[in-house]
Structures are given as structure tokens and as C-alpha cells.
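One protein chain is absent from this view; the other protein chains keep their places.
Showing chain A:
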Amino acid sequence: MSNIPDDLSYTKEHEWVAGLEDGLTVTVGVTAFAAEALGDVVYVQLPEIGSTVERGDSVGEVESTKSVNEIYAPVGGEIVEVNQAVVDDPSLVNSDSYGEGWMFKVRVEGDAEDLLTPEEYTALTKGSES
């Protein structure tokens, strides 16, 4: 069973969102559950710093040996930072999904809606395992 930290928020598309409590800038990555399903990640494409995204926009992609998944913006706002380390070493997505494997930071504009609690995300991953 994958690790699902209880201090993060989640999306149905298997992103995690950290730092929502201060409401200013959030950090986004993909969950350990998604990383395990993908297998070894070999390529990560991230949005450009300074670009403005809307919630649900496709802003990047995570590619593994067998498949490719899009990364969606879990909140709307401006991309203020991207993790060059994960571009240089995509295996960080597998080895440290919630830490060194983070993807980008968004300065939130508007409200963050419809994010999942750890409990809700856990239920979602259990549903897709059966």
C-alpha cells in the first residue's frame, strides 16, 4: 500500500498539493500511488515559470517505460517555481514522491476547490486497486 501523507491535499488525477493552509503558494507533485502505477519515470516535462494556469489545465507530463500521464494543475494561478532537479533526475518521482520529487509551485489565484482529503484519496486508490 502506498504512502499517503495526512498533511497533504490530493486530486483525482493523483497529484498532491502542499501548503494550502497559508493560501498563497502551493507545491504540487504526483503521488506515490501514481508513481508506482507508472513504474520507473524517465522523463518529466514541467510548465514554464511565469505562465498562468487554470485549474484542470494540462501543464506537463510524466513519462515512464510503459506509459505517459499528463499533469493537471490542481489549482489556478501563476507558476512561480519548477523543480529542475526532477527534470534532471526523473527517478526522484519514484524514490521520493512527496519530497525531492516535487514538480512545481503555484501562486494561487481564486479558491482551491474540490481537492480531496487524505481519507478521500485513500478511498479512491483502494477503488482503483480492485
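What we mean here is this: a contact is a pair of C-beta atoms (placed from the backbone, for glycine too) under 8 Å apart; a residue touches a chain by one contact, two chains touch by 3 or more; residues count from 1.
The definition used in the following text is that contacts and distances are computed from a predicted model.
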Protein name, per the UniProt record, of whichever chain is missing from view ("Nitrite reductase", "Tripartite tricarboxylate transporter permease", "Circularly permuted type 2 ATP-grasp protein" or "Aminomethyltransferase"): "Aminomethyltransferase"
Contact partner of the left-out chain, one of A:D40, A:E54 or A:E119: A:D40
Absent-chain interface as seen on chain A, which is shown: 36, 39-40, 42-43, 45, 61, 63, 65-66, 68, 94
